[in-house]
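Right, one structure below, let's go through it.
Apart from one protein chain that is not included, each protein chain of the complex appears where it belongs.
Presenting subunit A:
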Amino acid sequence: MTSSLSRALSSEEVARLGEELDALKQRTLADVGEADARYIRRVVKAVRYTELLGRALLFVGIFPPAWVLGTLLLGVSKILENMELGHNVMHGQYDWMNEPSLNGKTYEWDIVGTSDMWRKTHNYEHHTYTNIRGMDNDIGYGLLRLFPEQRWRPFYLLQPLWAALLALLFQWGVAIQDLELGKVFSGRKSKAELNAQWQPLKKKIRYQLLKDYLFFPLLAGPFFLTVLSGNLVANLIRNLWTFMIIFCGHFTAKAEVFPRSVLDNETQGHWYLRQLRGSSNLRGSKLFHILSGNLSHQIEHHLFPTVPARRYRELSVEVKAICEKYGQHYNTGSLLSQFGQVVYRIFRHALPSRPERTTALLSA
């Protein structure tokens, strides 16, 4: 859209930027300990108790206020579990605790997608190749054209509709992302490969669907439908919320995409710079940050994905200072303004558009 607000850096500057960010990370990790453990255990507690309360209220959901409150609580529980707990634990942020239930490699979250697929598409692909066209599938999830650099096709004309559907069904989008159905249809991926991926996913989907739409409703006996509808709406609330937070992380007006060529000889410093230019933050209250899984600090998350997310707030002060020092734009704003920019992108790039000149990462 607009040209970058950041200036191009020399190789030496990039190297120094990398060193400063590395040092900041080491300092923070050295301080991680008991307080962080206590915090994540409190989050687990909040997830479990809100879920219990929500489900209990839905059992008496025949009274409308109980249904509304129960649904909201269950929605909040799922949001907290997916974002502040699951997402962060799967990044290995709490692996140092040696606690099997908080182990990033084995954690399984309350969503139809499997954790194993997520660890691949998100932890590896998205975090390593952030905002690189053709490598980071999170750019539009193969469904949307969010940057003028993406090639326009008539399919995108209806993308406001596709985006709305993706938002409503976001957990399904995440679940099937790694199946790369597009590749299967075009014959670039074999049925056997697809089937190997489908089996564990099928199991997870069945578990999730039976739990929320059969077993819990059955437990409620005559109130089968009130529980079922509550669970459905709770999942929906979670879908909309996560869609909104995640889209604000990389698709605001000033967020940049990169061509594959940035990877040629990419140093640690470059990688940091690319994370910084491709991510955007959200301002808000403490509760808002927690409910976003601290992805409201997307910049800090992308710079330091293995540092416990509750640290991002304090880290942001120093990251901002480093950005200023190196003339880099620190992309942040209110949810309203950032999401507004995302929505604008969805509408604008449904139509053909041409990239503007952006500032290169490196000065020639």
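Going forward, contacts are C-beta pairs under 8 Å (C-beta built on N, C-alpha and C of every residue); 3 or more make two chains touch, one makes a residue touch a chain; residues count from 1.
The definition used in the following text is that contacts and distances are computed from a predicted model.
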Worksheet item: Can you pick, from "Acetolactate synthase", "ABC transporter ATP-binding protein", "Peptide/nickel transport system permease protein" or "Ferredoxin-NADP reductase", the UniProt protein name of the chain not displayed?
Response: "Ferredoxin-NADP reductase"
Item to complete: Sort through A:L9, A:L24, A:L57 or A:M97 and give me the one touching the missing partner chain.
Response: A:M97
Response to the item:
The one of A:I62, A:A164 or A:L210 in touch with the missing chain is A:L210
Worksheet item: Among the options A:R7, A:R38 or A:K191, which residue touches the chain absent from this view?
Response: A:R38
Worksheet entry | Contacts of subunit A with the absent chain, listed as residue ranges | 29, 33-38, 44-45, 48, 92, 95-101, 103, 105, 108, 124, 128, 207, 210-211, 215-216, 219, 306
